[in-house]
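Missing here is one protein chain; the remaining ones are kept as they sit in the complex.
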Amino acid sequence: MRRITLFIVSFITWYLLTWPYNFQTGKMDWQIFFVGLLFSLLAAVLFVEVFTRTPLKFFALKRYFWAVCYIPVLFYYMLLANLDVVYRVIHPKMPIRPGIVRVKTTLKSESAKAALANSITLTPGTLSVDITEDNHLYIHWINVKSTEEEEATKSIVLRFENILKKIFD
Amino acid sequence: MNEVIGIVFFGIGVAFNFFGCLGLVRFPDIYNRLQAGTKCVTFGTIFILLGVLIYSGFTSLGIKAVLCLVFILLTSPTAAHAISKGAHRSGVRLWKESIIDRYREEVKPVEGEKADA
Partner (left out) sequence: METVLQVYFAVLFLCCFMCIYRIGRGPTAPDRTVAIDILGIVVVGFCALMAIITGKDFYMNVAITWALLSFIGTIALAKYLEGRGFDE
């Protein structure tokens, strides 16, 4: 099952990278197509060890619906983050109060934690530094509002956690 | 029409890239530089690649631009995370006017400590 999933994923990637079908003439370049099949098979046989352990999650369509819902949320916060950084860069006195705080997350799986850390890095004023074993994240905050763990968690983590829980768990 | 929208997207992207690099020069310590650089330059490059998609439509160029966009969106925060962790472990301290450093209080650095930056 893992091999078949890896084959499908790598073949889709190959198809998007090379795009053998030509829209104007309507012809298919079969040479590239079959080379892609061959190399996807090779990848599926050789590199199955480093692939995910739960391949059935790739076919759960509900996750993709939530992922599409997640894109506008992420985009809105990225826009806010960039305007924030631009304001701090242009301002002649640079109004920054940096520091590293600790927050707690309740997400379980590894990929969900990775997605949470990446989202935190892209959103206003925060940068994830480390994740520990017991579900704590250390976050560099450019404008520290509170040094307590509870309040920092409330203002950094909670706005992503609910929707990420629906995608990954 | 598509070309004009594409050019506007390129303009927004290039402006964010410029402010990100300005932050890279102006901010006082490495963590703040990493924030400015990663956020603004990632967002600017994403806008440039979206502009390529709008400018050229769904040809092979546009589809490659989408692949490149997804790849940058996944890898750029990961690289920033790796650099910040490596810098903190190698003993680079925060800026001298920082408020708090919980990571230093609770996790020991691997190497011997350097002088305060």
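For reference, chains read A and B in written order, and residue numbers begin at 1 within each chain.
We adopt the following convention: contacts are C-beta pairs under 8 Å (C-beta built on N, C-alpha and C of every residue); 3 or more make two chains touch, one makes a residue touch a chain.
These figures come from a predicted structure and were not determined experimentally.
Colleague: Kindly name the visible chains that come into contact with the excluded chain.
Modeller: If we consider the entire complex, the absent chain touches B.
Colleague: In the full complex, which bits of chain B touch the chain not displayed? Write them out.
Modeller: 3, 6-7, 10-11, 13-15, 17-18, 20-22, 24-25, 30, 33-34, 37-38, 41-42, 44-45, 48-49, 52, 55-56, 60-61, 64-65, 67-68, 71-72, 75-76, 78-80, 82-83, 85-87, 89-90, 92, 110-111, 117
Note that in this section only the chains that are shown with their structure count from here on.
Colleague: Which residues, counting only chain B, touch chain A once they are in their complex?
Modeller: 16, 19-20, 22-23, 26-29, 31-32, 34-36, 38-40, 42-43, 59-60, 63-64, 66-67, 74, 77-78, 80-81, 84-85, 88, 94-95, 97-104, 106-107
Colleague: Which positions of chain A touch chain B when the two form their complex?
Modeller: Residues 13, 16-17, 19, 23, 78-79, 81-82, 85-86, 88-90, 94, 96-102, 114, 117-118, 121-122, 125-130, 138, 140, 142, 144, 147.
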